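Take a look at this one; I'll ask things after.
Of the protein chains in this complex, one is absent; all others appear in place.
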Amino acid sequence: MKNAQLLARFIGEARDLLQGTSSGLLQLDRGPGDEAALNEVFRGFHTLKGSVGLFDFPAFTKLVHAGEDILTAVRSQDLVLTSDLVDRLLDALDQVSSWVDHLERSGEMPGDADGVSREMTAALRVCLPDPPAGGGDAPAPASRSSVLCVDAPWLATFAPEEREAALSGATASGSALIAFDYLPAEDCFFFGEDPFALVTGLPGLQCLSVTPVASWPAIGTLDPYRCHLRFRGLVLGPSDAVETAFRYVPDQVAMAPVPPGFLGGEATGEGAAPTVEPWAPMARRILGQQREVLAFALEEDGRAARIESVIRTVSGLLATGGHAARSRLWAERTSAASADAAAMTELLDDWLAADGAAAAAPPASGEAVPERAPDRSRPGQADGASQDLKPANRVLKVDQAKVDTLMALIGELVVSKNSLPFLARRAEDIYGSRDMSREIKDLYGVIDRLAQEMQGAIMAVRMLPVSEVFDRLPRLVRDLARRLDKRISLRIEGGDTAADKNMIEVLGDPLIHVIRNAIDHGIETPDLREQAGKPPEAVVRVAAFQENDQVVIEVSDDGRGIDPAKIREKAVAKGILDAERAARLTDQDAINLIFYPGFSTAPEVSDLSGRGVGMDIVVTTVEAAGGTVSVTSETGLGTRVRLSLPLSMAVTRVMLVEVGDTPYGIPMDHIVETVRVRRGAVRHIKQAEAFVLRQSIVPLVRLDRVLDLPDRRVADDPDHEEAVLVVRVAGSLLGLVVDHFREGMDIILKPLDGILSSVRGFAGTALLGDGRVLLVLNLKELL
Amino acid sequence: MSNASSSPRHPQGDEVSGRGRILVVDDGITMRLYYRSVLEAAGFEVEEATNGVEGYEKALASAFDLMIVDINMPKMDGYAMLRAIRTDPALCAVPAVTISTEASERDAQQALRAGANFYLVKPVGSKELTEVALMVAGRSPR
Partner (left out) sequence: MALRFGKNGVTVDGGAGVEDALTLLEYLQSHPAAGVNLRKCETLHTAVLQVILASGRTVSAWPRDAVLARWLRSVFPGRPSPGDRTEPGRR
């Protein structure tokens, strides 16, 4: 454990708690009946106390403990929270806060902390109703455990015949036998204490052992005024009488009742090797508490639920080694259909008694514990209150890098979760456990949902309204219109449509380009418009809206539109295609030619939009971000350009295929369907292959060849079925022959970088759940 | 004071890999880090939840060998979470240890009654925590 790390965590937590607790206190000061605030304040002190207990800062612990006790009393309505008390608690929080600052600077508490803590703790504790006598209520963290573990070596402290006598004494008197372990303070003689007299004065003392705490020093170095002794013994109860005897030294004594049945009458004898493995003290404690749990189960008609957990707990414990025989016995006893609490209790009792003693039960505590009512806090209430505290719609400014980090982390999570289906398959295929496989799949479902929700949540944080881009447009349109002597009215709709900020960034340039094009080429001058019977003022409409998981931006104008005839002419003139093919194009296909690299429809290159970039740059940019561009136009009536972008570009859905034992990812939006084609059904057209899919010829491309993988000779069996992935690339269908289809999955695509960035044909890489790297193909580049 | 020889801290090598999963439910972020670091050092896989509701949901979502549950937590306290767990047939067998700052016998009884199998008082030393985890979840046959 790196302590520094833990301390740093604690400092952060403490600051959060201090803030919440202080504001809760102020809230309470205004409205003392606010139960939610009271709970929050209580929990603040409580959690601080728990966390600081991990460190050795007693001054800190004592002060927050005092605060917690005050709030406990307030919660149980034993104490009224006055403004004065609130002040004291706030003072305590201020002090704690300065300690936290000091801890952050130096890693230690300031030198005066003990004194300060003592004063402030006292100032708080005087407010408590009925302060417990002797202040024994606040056990210092270093005080010895109040629970004594009575085990075999411990009992071997006493001679067998003495133990027997003690037992018969207990049986005869009907009193409880109590074991005590008394370790007097070293300086106890200075307080007039005489431990030996105290112990031998115990009524009903049965056995006594006095041993040095450490081995005796040389007689010459012994300090006779310091107590080096430890007293252990068995005494006949009742326990409160014993407690009374030790009332001045409660922190130096541990006690535990020794349940009847221990010793079993026959002494194991000094040094006699036990026949079974002795229990470690912790094991004994655990077993002892299982007995208690079983007792509760018995009270409640042997509730099976409790028994199950006891079975598991004890089985686990027995599996820790050295308990093979007991483990078998336990399995026998509990596998019986009617594993009942009584039989199990009996077995546990046997075991606990076997090596000489019974389970240590915590000492019966006579002190009155103030009624704690954790159940009173109604679920959700604290939350509601803390929400009430905050003004609605508070905006948090977050550094974008932090959001990006979060995004990246969630990306990792999405990738990690993908390992679960692999694991499920392994569980089934390799370990043959369907149940496990199913459990893992169920788990995957849960994590998948959470990851998606989380992604959604963080996406929402990254969402920006498209108005970020739209806001630039009015100025642009106005300037353009004036320079071209056109009259244009710009209408913007859906500016509050939100999209991922990356998308908004991608959107900016293409959008401006489209609008420039529209104004430059589409919109006529006012006189031309009037001749055409249109109002002199043209309308350019920019509308944003969400469609499924896409954000769509439409730019439409009521200009002259695109004339397909002119496009054909120009395409032929530019040598893009011959006249015959141009004539065969549909009007829409002709219009689509404007996306062709270098194509421009304006008779002359204007100084605005014709800077060597045409619509092709718009398409390239948008498609790179996973979007699409389309144009529709009616000659004389106007043009509409539609930019469609994914709401976010974080996650790509791909389908996994395998070629030559290597997985490749194919972006899902290319995929039309998966089919199996008999090799005999493959048509050979010269070098090329094709097959018939619903009456159309689909060319076949072997992915291994495209990827230049080593040629693998496959048996030329006409009945062999090829796995064919039908994809649509650049508008036409294509069959990709792969070895196997695998599942679809969400991935975080990482672009190839470094020297790989120039490799064509790959969209990027992603990490698979089983640790392999997935290459994601860019079909457009590849084919 | 014990001469018990079976130290559970040194399990045989082949069993180390089979260490279990532990769900830690505590609203204190420092406590969770502490549990996580101690338990992971002992070879356990640790999952965290910050309150009883989350703890219950996580317990439902996947299998654990042991749950370590704080008592005083927001939304749903440890007692309520344990009661919920113990009424759920899928979860009733999972051993649970409560670790709370409350040291009284009464609190211990209440925790055991609610559904805990073992009760420890904060602060729990790393050695003690490791020992309990190994004993209860170290090699439980799953």
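A and B label the chains in the order they appear, each numbered from 1.
One rule holds in what follows: a residue touches a chain if its C-beta (ideal position, glycine included) is under 8 Å from a C-beta of that chain, and two chains touch if they have at least 3 such contacts.
This one's a predicted model, so the numbers in the text were calculated from it and none came from an experiment.
Contact with the omitted chain, checked across A:157, A:418 or A:497, is made by A:157. Here the missing chain is touched by one residue of A:15, A:228, A:426 or A:702, and it is A:228.
When you scan A:80, A:122 or A:213 for touch with the missing chain, the hit is A:213.
Seen from subunit A, the chain kept out of the figure touches residues 142, 144, 153, 156-159, 162, 183-184, 186, 189, 193-197, 199-200, 205, 207-217, 219-220, 222, 224-225, 227-230, 270-271.
The definition used in the following text is that only the chains that are shown with their structure count from here on.
Only residues 1-8, 11-12, 26-31, 33-34, 37-38, 41, 53, 61-63, 65-66, 70-77, 79-80, 86-87, 89, 92-96, 101-109, 112-113, 115-119, 122-123, 126, 128, 131-132, 134-141 of subunit B touch subunit A when the two sit together in their complex. By the touch rule above, subunit A contacts subunit B in their complex via residues 1-2, 5-6, 9-10, 12-14, 39-40, 43, 46-47, 49-51, 53-54, 139, 141, 146, 151, 153-154, 277-283, 285-286, 289-290, 292-293, 296, 303-306, 308-313, 315-317, 319-322, 362-365, 367, 369, 372, 374-375, 377, 379-380, 382-383, 439, 443, 446-447.
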